[in-house]
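The other protein chains are all here in position, but one chain of the complex has been omitted.
In this document, chain identifiers A, B and C correspond to the written order of the chains, with residue numbering beginning at 1 in each.
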Amino acid sequence: MTNIATRQGGRPAGAKVSTHRGGQIASVIQWSAERGIFVVTGVLIVAAAVFVQGFASVVNITDVFHRAAPVGIIAVGMTFVVISGNYLDLSVVPQVATSAVILIAVSNSYGLLPAIVVATLVSLVYGLINGVAVGYFKANAVIVTLATTYIGLGVLRWVSGGNIFFGPRGGTIDTLGQLKFGPVPLSALVLVFMAVLLGFVLSRTGFGFALRAYGSNKDATRLAGVATSRVVLGAFLITSLSAMIAGFVLAAFSNTAVSTVSTGMDFGALAAIIIGGNSVFGGRGSILRTVLGVVFVSVLTNILVLTDIGYGWQQVAIGVLIVLAVSIDALARRVGK
Amino acid sequence: MTLRKIHLAVASSCLAALMILSGCSATNGGSGDSKHKVWALLPQGTDQPYGTTYLPPLEETAGKMGIDLTVTNSQYDSDTQASDCEVAVAARPELIILWPAVASTVRPCLVRAKEAGIPVTITNSDVLPEDKDLTSAYSGPNTYGQGAASATIMCGLAEGKPVKILVVNGLTGNVTAINRRQGFVDTIAKDCPNVTIAAEQPGDWSKGTSQTVTSEMLTSVGAKNVQGIFAADDTMVAGAIDALKAQGIDPKPLFITSIGNTKLGNPLVASGELDGTVFQSSVWDGSHAAELADQILSGKPYEKDVFMPSVIVDKNNVADADVAPEW
Amino acid sequence: MQDRSKTETAPIVIEADAVVKQFGGVRAVKGVSVSVREGEIYGLIGENGAGKSTLMRMLAGLYTPDAGEVRVGGAPLQPGAKSALAAGIAIVHQELNLIPEMTVAENIMLGSFPTRAGFTESKKLRAVAKSTLEEIGVAIDLDEPVSRLSVALRQFVEIARAIARKPRVLIMDEPTASLTPAETDYLLEMLQRLAGRGMSVIYISHRLPEIFRICTRVSVLRDGSLVDTMDIEATSPDDLVNKMVGRELKLDLQVRREAKPGAVVLSARGITAPGVRGIDLDVRAGQIVGLGGLVGAGRTELVRAILGVDPKSAGMVTITVDGKSKRINSYRDAVANGAAYVPEERRTEGLALTMTVADNIALPNRRRLSTSGVLKVGSIGSFAKELAARVELRPADVTRAVGEYSGGNQQKVVIAKWLGREPRFVVLDEPTRGVDVAAKAEIHRLLRSLVDAGAAVLVVSSDLPELLDLSDVIYVVRDGEIVGTLTAAEADEKAVMTLAAGGKMVTSA
Partner (left out) sequence: MTSLQQHDIASGSLDRMWAIGARRPEGRGLILLVAVVLGALLFEPGVFTAYPATLGRIALIGLVALGLTAVILMGELDLSVASTLAVSGVVMAMIPNLALGIIAALIVGLIVGAINAFFVVVVGINSFIATLGMLFALRGLALVLSDEQPVRLADVDDGVAFGAPLIGPLTPRVLIFIVLLVGLHVFLTRMRAGREFYAVGGNRAAAKDAGIPVTRRIFTGFMISGGVAALAGAINTLERTAATPTAGSTVLLASIAAAIIGGISLNGGRGSIIGTVIGTLALGLLQIGLALAAVQQDIQQIFIGAVLFIAVVTDPASLRAVAANLRSSMGRGGGATAEPMPSSPQPVAHQ
């Protein structure tokens, strides 16, 4: 009996201490999961501006924007798919390439407007096929978009013959592609516009709300009377349209288009989304985070190039960052419980 | 439920069968038994601009020569190409045309072919010297030589003055990229050590990427410290030149060389922005691969190494008809 | 009852000594000490969130106490499920804990496959599984994947798994939640049989009658602390309830309100679906219709088919609101026409646990909370607060994640989100399963207020007192058909069960 008494006296005290310490660590992790990316990005930029010679130059800022814009535009769109708990859309690769080729090739022979119309139709077809298969057939997004990637690249190369297409020098596309406002290229403004627009859609509209809920619990959301299949379809349509615009930006920037232009952008965009701290478990996620992730990756790559560090190390860095970002998220989730 | 499943399964299987049917009938049309059966194992096809313009002349010439050609594309994956090679050997063609995805990995393929008594001709980029004896002949540009040729232009421009240059390479790990770089680097080291590389980055054969990395290299090295640029192909050099312009730098005074003489590069030479490029004719490349195959099959005499002349294109000959760009 | 003299003197098999467990900052169990003797059936009761399950998981070695210790036969219990099993402690969880794609035999032997050199000895495995099933007297095909068994049978597979380990202590957490009275009877007798052979049983339940029927001693937990431990003779249901809720509260048996049914709101005709065979059903405004029957009789399937949650192969459903009849073809049709559904599986189907209470409440109401697709962010909070107050959510903080709330309060949130739509036809499936007494009473009050406001309510419940207490009319379902209709007047437990079991009440061995 007595020993129980002493224990009852002793243990809770000890326990209190441990939780106090645990509490501190927990709050730190929580905090870094919530704010981490904001701070890290800020620190990275400041540090680079101070230590990396030439980083802060106007020209270089433009280069960072050029890096960020295309993958960023894909990423803000693909955030919807990620938040819906469907991992990613691999088929952005053929989609970006297709829209780029269409923009240059079609506008060369029929003019800009027809090109945009055709590209839009194609991207809607992509969005429909992916969205219906995943949303209505409840098929796994990775596999579905893998299949549409195979098909899409096949069709693109079959139709385009794999040729590289050039727009006329000084043509509308070329001019827009090189258009700059101070250090800010048009493509960056497009990214900002897309981010603001889609950020609003995700956080402020009924659709975005339903999507977030769906990401958190599919069944409960359906039983709340939400047309979940349609929500998923919506997510894929948004991704497709973003991919199309990314294709336009790429094509305009180089005034050329070829079926290989978008290689690796699928995982590239996903990496940015994850590094931004969006949760692939559904639940937490925002366009702002995606944009930060994109900025972070672009700045980092830019720094690595400026400091003449090889391509291999760039890949290593991105890989490590992904794991790091998600580890923090996971730990936060853990202590949150 | 079970029945429903069966139905669907049957339906889908029929569909699969149908696709196979359509696919094959599309291709079985051409093949006649009198023709020579030849396999061409390529690392690229319509997935790359060069391959796109390489294939038609290859197939066309083959057709003229009465060759029944089967083409594979390993997308620069040496394992896939090795497997393609096994398939080709098993298909017992009269000859195999090989474009190595990775030169150092094709020896086994060559050995198998030899064992099976199938002659192998190499196209576009040659095998390693020690593997030469396993091949019948080579036709194509010497990708190493192209790098060297481009370096020669550079050396000529530098005229012994100390020159710092930027290098924009092709896709990381890609053989052509590696050879062209090696050819260039070795040659400047040998012929004009006054030319030094200030920085290099991969441009992934893409104009956009090239423009960005060039601009970034200019920033890191400092534009004033750069007197020249070598890009491993015309698409990328176009990007590099745009990068200069975007920074308000006039490309004309800089020494800029490249490889390809494509529809993108040729005008740049004409305009004087690109000082010189090395003509690589995908048409020549493709058609010679087929011709060489035919010569061997029909026992005609043939040269063991048919090198595509590494024609240097600069302001003097840029307008000539025989260097008209092909893609 | 069993032979007291034996158990009073019997040695203590397992004891928790001032155990403490925290999650995040919250202390779920605050220094609780209990001890169980050999061969006794030890009852443990308390409201949801009182810490019962946490305490159980500590006794079963699934949680390691932050302070204090668990001792088995005097020796401290090493952490980890494996060592607990080795020490002879087996637990049957509230939620089913089976591997759907594995066979019955494999599930029973899960974690303790007999092996030679790493290879499983399937003969031996099936033999042990078979004998275990015989021991508890249940016949199930050993090679049937569990995914194809009824809920009740799965529960018995769970129990078989525990028994198969020949445990000294068997911990049962709400084992009868998904069982019919017949099966419950059977289970309780089985437990007494096992206890008779010297096995100790720790029995957790909300159902006081069961406690009084089999337990020799009972402990009451409240807010993570031990309130009292009593011999069963020394207490009464009312006493226990008071100790559980910590305040005077009459068991929820208020006088039956006068049912004044209005026009037919829901009319279902010839509903046919897997497990449902052409059922006709009407529910009137201001009426609570109860669906009685055994688990697996097809009640859940019926309501889901009516609402269009699961597809129906035949049948027609119309909802009539203010004289206007609408044909219901899909679940969203139903919701659009004033239907509300509180599903059986609250956590997996009722709530988005990672989202806030406000978001969960706003979800079905997002149309009215947005203008042309754009959310009115400000109004969501106030809207949610108002409804949270109406269902007496505790604590009434709508910015917290629903996952942090107890079962009872989570269920209130599920109801609250529908109240916002002023539903005309409300379907509740096991509305108070795993809900503590206080919350149960409040939920019942909410239902009555809904009906008084003219809604038509359809309730599925396996909790007979609840069913009898709530319903104005009870339809008894068996094998996917309605086998009887009982008015409030005629309905009593016996009548319902006789119909439900089709006269052939399951008899124990």
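Heads up, the rule we're going with is that contacts are C-beta pairs under 8 Å (C-beta built on N, C-alpha and C of every residue); 3 or more make two chains touch, one makes a residue touch a chain.
It should be emphasised that the depicted structure is a prediction, and the values quoted were computed from it without experimental measurement.
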Contact set of the excluded chain (shown chains only): A, B, C
Hidden partner chain, touching residue among C:150, C:192, C:242 or C:348: C:150
From C:30, C:52 or C:93, residue that would touch the chain that is not displayed: C:93
Residue in contact with the excluded chain [from C:46, C:315, C:350 or C:484]: C:315
Sole residue of C:38, C:301 or C:349 that reaches the chain not shown, by the stated touch rule: C:301
Chain B residues that touch the omitted chain in the full complex: 1-2, 4-5, 8-10, 12-17, 19-21, 23-28, 31, 45-47, 69-73, 75-80, 82-84, 86-91, 102-108, 111-112, 172-175, 178
Sites on chain C contacted by the missing partner chain, in the whole complex: 60, 62, 80-82, 85, 91, 93, 97-102, 106, 110-113, 115, 118-120, 134, 137-141, 144-145, 147-153, 156, 161, 180, 183, 186, 273-275, 294, 296-298, 301, 308, 310-316, 327, 329-333, 478-479, 502, 504, 506-509
On chain A, residues whose C-beta touches the chain left out of the figure: 87, 133, 136-140, 142-144, 146-155, 157-158, 229, 267, 270-271, 274, 280-281, 310-323, 326-327, 329-331, 333-334
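Rule of thumb we're sticking to: only the chains that are shown with their structure count from here on.
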Chains in simultaneous contact with chain B and chain C: A
CA centroid of chain B to CA centroid of chain C, Å: 69
Inter-centroid spacing, chain C versus chain A (mean Cα positions, whole Å): 42
Two or more partner chains touched - positions in chain B: none
Residues of chain C that touch chain A when the two form their complex: 17-18, 20, 22-25, 30-31, 33, 66-68, 309, 331-332, 335-336, 341, 343, 348-355, 359-360, 362-364, 366-367, 370, 373-375, 377, 417
Complex interface listing, chain A residues touching chain B: 53-55, 57, 59-60, 62-63, 66-67, 153, 157-158, 160-164, 166, 178, 250, 253-256, 258-261, 263, 302, 305-308, 311-312
Complex interface listing, chain A residues touching chain C: 4, 7-8, 10-12, 14-15, 18-19, 23, 26, 204-207, 209-210, 212-213, 216-217, 219-227, 281-284, 335-337
